[in-house]
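Dropping a structure here in structure tokens format, bear with me for questions.
Only a single protein chain was left out; the remaining protein chains are all shown in position.
Here is chain A:
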Amino acid sequence: MWDGLVIGGGLAGLIAGIRALERGKKILIVSEGVGSLAFAGGVLDFGRVRELRRLEKHPYAYVGEMAERAFSYFLQLNPAYTGTWGRRGSVLTPLGTLRETELLPRRLDASPLFKANKIVVAVPGGLKDFFPEIVKANLQKEFPSGNVRLKKLSVEEFADWRAAGKSIPGTVYAEFWGTERGNTALKRHICEIAGEADSEAIVFPGLPAIGCPEVDEVLAGISLPVVGMTSFPPSAIGLALYESLTRRVKALGGELLIGVGVERVEVESARARRAIVRSKGKETALTAETFVLATGGFLGRGLVATPDDVRETVFGLPLHVPPLRGGKDFLGEQPYARAGIEVDRHLRPCDPATGEVLLENVFAAGRILAHWDPWLEHCGGGVSLSSGLLAGELL
């Protein structure tokens, strides 16, 4: 018997679990997958919170002041991150353009580049999905007063990969820089660049920007600013964030079951009682006082669409479903993005037709909530963190 059962172990679910554990609750997190932090590049967007809060039924409208609290809470949870409430910082996209965001690993903060006249881009040999010429040209456009040059690094460790015509994923590079040999190599390469006369700042793709003290130590000894980059999926930084959160859960005494999907939840008089999970071919019942539903949207499979309808996969809850096939411009408004669960101010699922609360002890958080679009509104991290934190307070 748990105080709280969190269904879904992505950003929202993990934050809910961590907060509830801090409050002394006994918590189990059950998750079919590992969330989608690996796709996000490790930065957390909050977007224009004040404006979005005014939109009827936007998740920010429900979480209220929790958005600002979630912002500070996350900074305290992850000292490798930086940010100032109400202000935006800048990071480099994988293409070398600037992108605004609110919470970012210190190591990705691109602001030192505005002051540099001479920018060197380190090019680790064979780094996958990294295009030096494009990055150079984009940086040149973003920082017209700075001179940008590329510096190729040949890394012996991967000579065999290169000879076989294989590129090296950013996650492999990030791990390597943290090993003893990688660390020595990194130090040598960075010192060499820093020693060259025409270097005032270094852009370094594929660095483990968080969760790697060995690399931090090397970089601390360098007099020039070293700026990391977000990367094309899978992102080493996103994965490191995921790992640091799961470690935190365990450190606080929480339990995590990963790779286990909830088949269904038994409900009695508008209260969820027992979640039935299937693991190794056996069904097991997990009983809890309260539940968090953070199974994600369509990508996370919290929602599943068939040609005729959209289903919520755990409780079969009624959903807000706009006509899915809308917008002509792929990157413009897409109605499907706003499908999901409608909730009350305590994140309890409601019937979209009547507004009636359907489950008293279930709190929905993250991408499964209705009426928002993380890609147009640039608020994916903010909504997940604040709804997750609120759920963690309610568990």
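Convention: contacts are C-beta pairs under 8 Å (C-beta built on N, C-alpha and C of every residue); 3 or more make two chains touch, one makes a residue touch a chain; residues count from 1.
Basically, contacts and distances are computed from a predicted model.
One chain of the complex is hidden; its UniProt record names it "glycerol-3-phosphate dehydrogenase", one of "Peptide/nickel transport system ATP-binding protein", "Cation:proton antiporter", "glycerol-3-phosphate dehydrogenase" or "Aspartyl/glutamyl-tRNA(Asn/Gln) amidotransferase subunit C".
Residue-wise, the contact with the chain that is not shown comes from A:374, picked out of A:105, A:178, A:228 or A:374.
Those residues of chain A that touch the chain absent from the view are 36, 39-41, 45, 93-95, 97-100, 126, 129, 131, 133-134, 137, 142, 162-167, 230, 232-233, 297-299, 301, 304-307, 324-325, 328-332, 334, 336-337, 374-376, 378, 380.
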